[in-house]
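Starting off with a structure, shown below.
The complex appears here minus one protein chain, its other protein chains still in place.
The letters A, B and C name the chains in turn, as written, and every chain counts its residues from 1.
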Amino acid sequence: MSTDMSAELEIFNRRESEARSYCRSFETVFTKASGAEMTGADDKTYIDFLAGCSSLNYGHNDPDMKEALIAHIADDGIAHGLDMYTHEKARFLKAYEDNILKPRGMDYKVMMTGPTGTNAVEAAMKLARKVTGRRNIVAFTNGFHGMTMGALSLTGNTGKRGGAGGGSLSDVTHMPFEGAFGDDTDTLAYLEMMLDNSSSGVDAPAAFIFEPVQGEGGLNAASDEWMRGVARIAKKHGALLIVDDIQSGCGRTGTYFAFESAGIVPDMITQAKSLSGFGLPFAALLIKPEHDIWKPAEHNGTFRGNTHAFVTGRVALEKFWADDGFQNDVQHKSAILTTGLQAIAEIVPGARLKGRGMMQGVDVGGGETASAICARAFEKGLIIETSGADDEVVKVLAPLTIPEETLRKGLNILLDAARDVTVQTKVAAE
Amino acid sequence: MSTDMSAELEIFNRRESEARSYCRSFETVFTKASGAEMTGADDKTYIDFLAGCSSLNYGHNDPDMKEALIAHIADDGIAHGLDMYTHEKARFLKAYEDNILKPRGMDYKVMMTGPTGTNAVEAAMKLARKVTGRRNIVAFTNGFHGMTMGALSLTGNTGKRGGAGGGSLSDVTHMPFEGAFGDDTDTLAYLEMMLDNSSSGVDAPAAFIFEPVQGEGGLNAASDEWMRGVARIAKKHGALLIVDDIQSGCGRTGTYFAFESAGIVPDMITQAKSLSGFGLPFAALLIKPEHDIWKPAEHNGTFRGNTHAFVTGRVALEKFWADDGFQNDVQHKSAILTTGLQAIAEIVPGARLKGRGMMQGVDVGGGETASAICARAFEKGLIIETSGADDEVVKVLAPLTIPEETLRKGLNILLDAARDVTVQTKVAAE
Amino acid sequence: MSTDMSAELEIFNRRESEARSYCRSFETVFTKASGAEMTGADDKTYIDFLAGCSSLNYGHNDPDMKEALIAHIADDGIAHGLDMYTHEKARFLKAYEDNILKPRGMDYKVMMTGPTGTNAVEAAMKLARKVTGRRNIVAFTNGFHGMTMGALSLTGNTGKRGGAGGGSLSDVTHMPFEGAFGDDTDTLAYLEMMLDNSSSGVDAPAAFIFEPVQGEGGLNAASDEWMRGVARIAKKHGALLIVDDIQSGCGRTGTYFAFESAGIVPDMITQAKSLSGFGLPFAALLIKPEHDIWKPAEHNGTFRGNTHAFVTGRVALEKFWADDGFQNDVQHKSAILTTGLQAIAEIVPGARLKGRGMMQGVDVGGGETASAICARAFEKGLIIETSGADDEVVKVLAPLTIPEETLRKGLNILLDAARDVTVQTKVAAE
Partner (left out) sequence: MSTDMSAELEIFNRRESEARSYCRSFETVFTKASGAEMTGADDKTYIDFLAGCSSLNYGHNDPDMKEALIAHIADDGIAHGLDMYTHEKARFLKAYEDNILKPRGMDYKVMMTGPTGTNAVEAAMKLARKVTGRRNIVAFTNGFHGMTMGALSLTGNTGKRGGAGGGSLSDVTHMPFEGAFGDDTDTLAYLEMMLDNSSSGVDAPAAFIFEPVQGEGGLNAASDEWMRGVARIAKKHGALLIVDDIQSGCGRTGTYFAFESAGIVPDMITQAKSLSGFGLPFAALLIKPEHDIWKPAEHNGTFRGNTHAFVTGRVALEKFWADDGFQNDVQHKSAILTTGLQAIAEIVPGARLKGRGMMQGVDVGGGETASAICARAFEKGLIIETSGADDEVVKVLAPLTIPEETLRKGLNILLDAARDVTVQTKVAAE
């Protein structure tokens, strides 16, 4: 390790809060990044299978976005304009309308919430309660929706909930996500029974919220039937349907929204992570026009509408979503990913594939094994993380733009790492 | 209005949620901004007395930050790295330590929360509850701390609270801020009585949170005595002291932190708005080391540590806070501001000055008058907004870097606007 | 109707709150009652198959209790002594120890809560939270535990919950009671899965609370296996087990406690209704000695320990529970009840039996039919009520001391009433 890097690591220990996390798995100081690769202070280059947890679907420093952003800044374009009207916001909205809404026959109002996923979720919760006059919101096992008190009440993870320090996480009913009781049990039937029974103790809900593929919860992918089932039950009970597409959206599963194949029309959709295209903080809430009953500033915030993100986000929409090319490419790479992960699953006893599209991984049976594989992979030049209630899933979230060769290279590293760990475990067991 | 601007305004009406707010006061489309001025699509230039609600203390597109940011992007510097260690984060922390903490003899851990003020506040609330094992938090009348459910529970404004749609805003006790009962009543005595009485029904608090100058609440400035009193009462009752310096910090009142003159040492300090220096989304929570008991990722989020903001934020620290020059300059301009506002107060019957430093305004007695003055000012080329429970305060939040001449020019416009409105009102009354 | 009775009914309309309920089904003014019969102001006598909702297990005005109570009053025995030590309280506790605890090998402290079932439930909730330091309590579908805010949070019924007027009913998770998904689904497996999954969003519970037979919820009787399963899961998760035996206890199901056959040892048991033996307000909470961590007066109330109820309650214990005679008699009558209800079930299409012991009824498929049967029965001289989420169960809660002849007579009236309603319905359908 270089002297400089040691000094820098020291300042993190000295000054950065214990809450820091990813840095603990990847003990280096990163300096540059491009496409699907990141470079450390030691000039070592890593393939990035984490991609900002799906915030970098178009890779690091996409050249077109980069160019547009530099031009904007150089030209004294607005950096911060609160939620005033700006030229760049207009252009972004136009591009969103033309490339996303119109081709899909969708009609939504766009709410620029604070530039974090949790803020978009909080806005959705508040609005659903305002619209329906009800308080209860149904969320699902293994769901992850954010860390502020509203979003945290929806989040299933015990450790995260413990972070509330005893603050009330109320007005939410947690129900089983598809597959939560194993494949044989119909979780929709359960959901319906609890809501149909007027003495179940589950209050009439304002909304149902789910992730089409649970990113933090272990890459649990809801089937189209299940998504349609939740939509039907929500409608039957006068509740709104909120799809949290923050991690699964922006092309991650092979279509722009992760629920497109189900043919459902959510009342609200949360977006963040890759919405800016460049990794800049940005979030939005799509709202069916009839539900857009906010009063001006009723939910506000300083950084609503990050203007730099409008610039890069617009370029992303125009570059990747004007036609089917990108989408088809993602689906092609998804097949490569499936094949690569199957090879890994074969060598880890009891392992099974999870997820769909470019949001897949391998459940290796336990958090210890998964962490060991990821740590070994990092040593070999691959950035990758775990997911799941017990961190039992090795999760691949490569940039969607990753070159096929790099994707295969990364998968090979992962296979090697898995092999190393499996062999080690066998040896240790003997 | 140009055709293009009409088309752009149309798309906002068609696609942007009704929650949008500032844009309603400033009906133009902004294209560029530099220093203390913003330019509209109609090429009209406005003096900016709003400054992103104190997010642009160093003005728009500061040339040094701009240069550094462009170089960073051009060089494929990290744009998004989750909370991994990056060279730019290390440099920012170093600059923060050298220019802010050390000179003030402060020892804090820095928590990179989600890049919004409300997220920093939520992190502080959660941590205070974890540290103390208590739930109640004491907040103050006219306090504004954010829109997510935790921060909203601290916020006093009825309209904002109504946005929760009936969701629970519990575990908070609202107490009178200094001056809330008029100048003659000792609000600290009240606070102390309620906490000393074991049968008051006010549960032992985890924390007290206040803004040194209430930005949204009407520019109510706490005296040093009052801040020290709250600190003393918090200590006596085993509660943490959280200072929300989001709007009042980063030099706004004449010192880096708005509580420096009081000589208090808060247990936690929230920062956001001008922390990036450039208007980019960025927030942090300062935590006394002994309270930094977070487990890794116990409070997390995708955009913790906006790397672009590290770049510009570092430049801001090095450029403006390496010595006393900037601070002295701000204090000098504050005096000019006071003089200018006094002139305005003299012509509006019953008006009085509020706030301190470069965070001053005039309470003109009612929201209608204040809005009329701001609207008239905008016609004359000045961007300015109201504040207060009834929007009764005309609030000046000019960039701290504003040239004196521009400041005086803006104040003159404001004086004219106030005169116009006062005359109009008199005529209407006759 | 006599003139006097008209005048009396008028005063109820004029002065008694709309919350009154049972009186609406039985439009007469009652004057006297003895054994299993009540007499109205019109001298008409009714067989009582309601028995104060199981508060009169030993019938009205049992002669031995009556004699003892009159002697106590005549002799200036204490009527009200707060929770001071009284001779009658000592005698009651001794009789409880000798006749209930010792023969069953049970060791419990007795807490005299306020003299209502809901108060005993509230005390149990509070204590479970104190003991465990946790907040969540698991309650079950169709459970009924009372109307004060704590107990109401456990209660499933939507209408009852609506009575809270929007007050928070938080810190409770509602889970499926046995059979809630039909006979084929294992509700224990569901319960276990939700608690085992650390990302289910169901917080670690302080306690589980259930009724062995759900009185208001539709006479759903838990099997021994299910009760043992809940006990096992509670233990595994460090939660207390609270059995709410208020309606099902005091011999109602054939044993003193309704859970005896399951062989479980609850951490707390709530008792009320028939505890006084005479219908007087009285409730108690049994607490395992190691959990009795209350500080003096930490849960108090004016009417803890109704002294008149100590007198009659002691007589009840000595008269009915000194040996197996009464218990055997109840089991014998339960068989008669089953036979009688089967006859009714046979003539109502789709009907099925519910409950066990002297707590049985017939699910007639809908609330309208059940209400019609009860109304017709009242015309014929039988007091009987419905139960269940949709009032679909005709519920028999006759005094356990009812003479066999009267029981058969009542069942015949019920059969006639069911026949009348069934014929009517058929005619109407044709």
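Everything below uses one rule, namely that contacts are C-beta pairs under 8 Å (C-beta built on N, C-alpha and C of every residue); 3 or more make two chains touch, one makes a residue touch a chain.
Values in this document were obtained by computation on a predicted structure and should not be read as measured data.
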Would you mind spotting which of B:A7, B:A74 or B:A189 touches the chain that isn't drawn?
B:A189
Among C:G167, C:G325 or C:G350, residue touching the chain not depicted
C:G167
Which of C:D83, C:D186 or C:E260 touches the missing chain? It is C:D83
Out of C:T118, C:T187 or C:S334, the sole contact with the unshown chain comes from C:T118
Using the touch rule from the top, list residues of chain C that touch the missing partner.
7-9, 11-12, 14-24, 26-34, 38, 41, 50, 52-53, 55-56, 60-61, 66, 69-70, 73-87, 89-90, 93-94, 96-97, 108-112, 114-119, 122-123, 125-131, 133-135, 146-151, 153, 159-160, 162-168, 170-171, 206, 272-273, 278-281, 285, 287, 292-303, 306, 308
To test your reading of the contact rule: which positions on chain B touch the chain that is missing from view?
135, 139-143, 154-159, 161, 166, 168-174, 176, 180-181, 185, 189-190, 193-194, 197-204, 217-218, 388-390
Which residue numbers on chain A touch the omitted chain?
166, 168, 170
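Keep in mind that, in the parts below, only the chains that are shown with their structure count from here on.
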With chain centres taken as the means of their Cα atoms, state the distance from chain A to chain B in Å.
30
Where chain B and chain C are represented by their mean Cα positions, the distance between them in whole Å:
58
Provide the C-alpha centroid distance between chain A and chain C, rounded to the nearest whole angstrom.
50
Give me the residue numbers in chain A that touch at least two other chains, ranges are fine.
135, 159, 166, 168, 170-171
